[in-house]
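Heads up, one of the protein chains got dropped from this complex, but the rest are sitting where they should.
Chain nomenclature is as follows: A and B, assigned in order of appearance, with residue numbering initiated at 1 for each chain independently.
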Amino acid sequence: MSKRIEVTDLNAFYGKFLAVEGVSLTIEPRSVTAFIGPSGCGKSTLLRTLNRMHEVIPGAYVEGEVLIDGNNLYGPGVDPVLVRRQVGMVFQRPNPFPTMSIQDNVLAGVKLNNRRMSKGDADDLTEKSLRGANLWNEVKDRLNGPGSGLSGGQQQRLCIARAIAVEPDVILMDEPCSALDPISTLAIEDLIEEMKADYTIVIVTHNMQQASRVSDRTAFFNIAGTGKPGKLIEYDDTTTIFSNPSVQSTEDYVSGRFG
Amino acid sequence: MSTTTVGAPLTNSLTAGKLPKHTSLAVLAASWLVAGAVFLMLQLSGASEDFNIAGTLVFGTVLYGIAIYLLSYFVEGVRKAKDRLVTALVTAAFVVALLPLVSLVVTTVTNGLPAFLTPTFFTSSQRNVVGAGGGALHAVVGTLLITGLAGIISVPIGLLAAIYLTEYGRGRLARGITFFVDVMTGIPSIVAGLFAFALFSLLFDDPGIRFGFGGAIALCVLMIPVVVRSSEEMLKLVPNELREAAYALGVPKWLTIVKVVLPTSIAGIITGVMISISRVIGETAPLLIISGFTASMNYNLFSERMMTLPVFVYNQYANQGTDAQAYIDRAWAGALTLILIVMVLNGLARLIAKIFSPKLGR
């Protein structure tokens, strides 16, 4: 299921503004990789280039290559829609579809693409995805209730269930816990730990404890100043980054001296 | 809190130089009483026949403005006095705007009700009717057909254009459309009628062309911009997060729009459409030009003149025959029907907006 991601010399632009410059890194399959760094350093932008969500913003475009198991996402004629089915995404704020029930939300990726499935298959997929997101026991009695009726943490897990229902190879998480309370955060972190057996996971976080708790590898990004592009400073095993970084600014950041 | 010295009244230095709380109400009541007394004396002395209620209220209110200004000027100073005067003026402006509305509704109901309640009003046309009797069925049918067709044409075009503006549009074309849609909302309705006439009389080479379809086209010119504006507002309210959530699931853009964006905003869009219908259903001038008037039933939009309710009202009033009162009564009854339709459409629209709007966020 999970796949290796190779990023080579990637530049990301918003119009004329260069937001991320010259990033190259390799993300291993079945691992959790964390992107950390101060606000505006381009870590979320880089994450969104990995499933071509970056270009959804008007005027935004990308130079360079992103390979998933050898296929270039930015090659000529590649359909971004197909890319996004292989690389799922969970957003900063939980965003279940307000017009749909819990079950419809889980099946959204399948149903919205006009694929027909039998009632049995649909129920199986719902249960499997919700179990995968550790939400089944909490919502199994109200699958037809509205998704917006859940708590924030439950909504975020619903969004994770929705992402894994389309059976992607990679799951990107953009600060998935920043809008949640500590208990919900813990539930999501536990879930990430379980999910890495099946998926390649990339997570952007502002919370360094979270990065050290959940990730295997960590990439640190920084900017020289406002208006300058964000750059990859250091990319290594999480333990190395937090205990023995090789770059001074990484050490300053992880030890809380700035940012 | 300081303890007060014995015998001294409880005063707060911050209330000094301020009129008591209900002064303005008291002054208003007093002003009306004075004005009423003046008019009562006029009546008793025989200068006027009835007690003039409107005069009492108008002069009483003017008197209030002067009184509260002077009172406040001497107690509270010129700044506060001005403030009170403006408050009075602004409130009066609102009440003044209500007067025509109330008067219009009351007269329409009282004048229109008798003919409105006659059993034939909604069951027969004006064919071969001279004087009293007959009904407005032909006009009701014509209004429903023409407005319905206008809606069927305008809603898809308007909605698609709104989708273009919110979801696809960038650059000069989108800016041009936005600008000219706004400009088009200001086209006089009679110009829309003249346009339809100019178009079809050239197209069919008939210098006296009159038919229902032309009326529908004229209404479209008036309706489309309204639909575009209201739908665009509603589509813009859909949070971008929902679109991104769908894209991230690998849903193509058009399915995202059809299955996520539209269902989320559908209540607001329907509300806008109903309000736009209520706007054009009362249009008279364009239909007078291109659909003409007739006393008979006509179910065919594509040939012959077709009567509509607003034109019926105008025509009954403008071409009074023998027994003029019967014509005027029917005009008022038609006006009452129109107002009822418009009010029901507006009310339904607000109801739909209230009930079905999705609860976004937490």
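What we mean here is this: a residue touches a chain if its C-beta (ideal position, glycine included) is under 8 Å from a C-beta of that chain, and two chains touch if they have at least 3 such contacts.
The definition used in the following text is that contacts and distances are computed from a predicted model.
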Revision key, fill the gap. Of the listed "GDSL family lipase", "Cytochrome b", "Anti-sigma factor antagonist" or "Phosphate transport system permease protein", the name UniProt assigns to the chain that isn't shown is "Phosphate transport system permease protein"
Check your understanding: Looking at B:L144, B:L194 or B:L348, which makes contact with the chain not pictured?
Key -> B:L194
Exercise for review: Could you tell me which of B:A136, B:L219, B:V260 or B:A335 touches the chain that is not displayed?
Suggested key: B:A335
Check your understanding: Pick from B:A267, B:A285 or B:I352: which residue touches the chain that isn't shown?
Key -> B:A285
Exercise for review: Just name the one of B:A26, B:L70 or B:V86 that touches the chain not displayed here.
Suggested key: B:V86
Revision key, fill the gap. Note that chain B touches the absent chain at residues 79-80, 82-83, 86-87, 89-94, 96-98, 100-101, 103-104, 107-108, 111, 156-161, 163-165, 167-169, 173-174, 176-177, 179-192, 194-195, 197-199, 201-202, 207-208, 221, 224-225, 228, 252-255, 257-258, 278-279, 281-285, 288-289, 292-293, 310, 313-314, 317-318, 328, 331-332, 335, 338-339, 342-343, 346, 350
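Heads up, the rule we're going with is that only the chains that are shown with their structure count from here on.
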Point to revise | Rounded Å distance, chain A centre to chain B centre (Cα mean) | key: 50
Revision key, fill the gap. Within their complex, chain A touches chain B through residues 51, 53, 56, 58, 81-86, 88-89, 91, 93, 95-99, 108-109, 111-114, 148, 152, 159, 162-163, 166
Exercise for review: Spell out the residues on chain B that touch chain A in their complex, using ranges where they run on.
Suggested key: 170, 239, 241-252, 255-256, 259-260, 263-264, 358-362
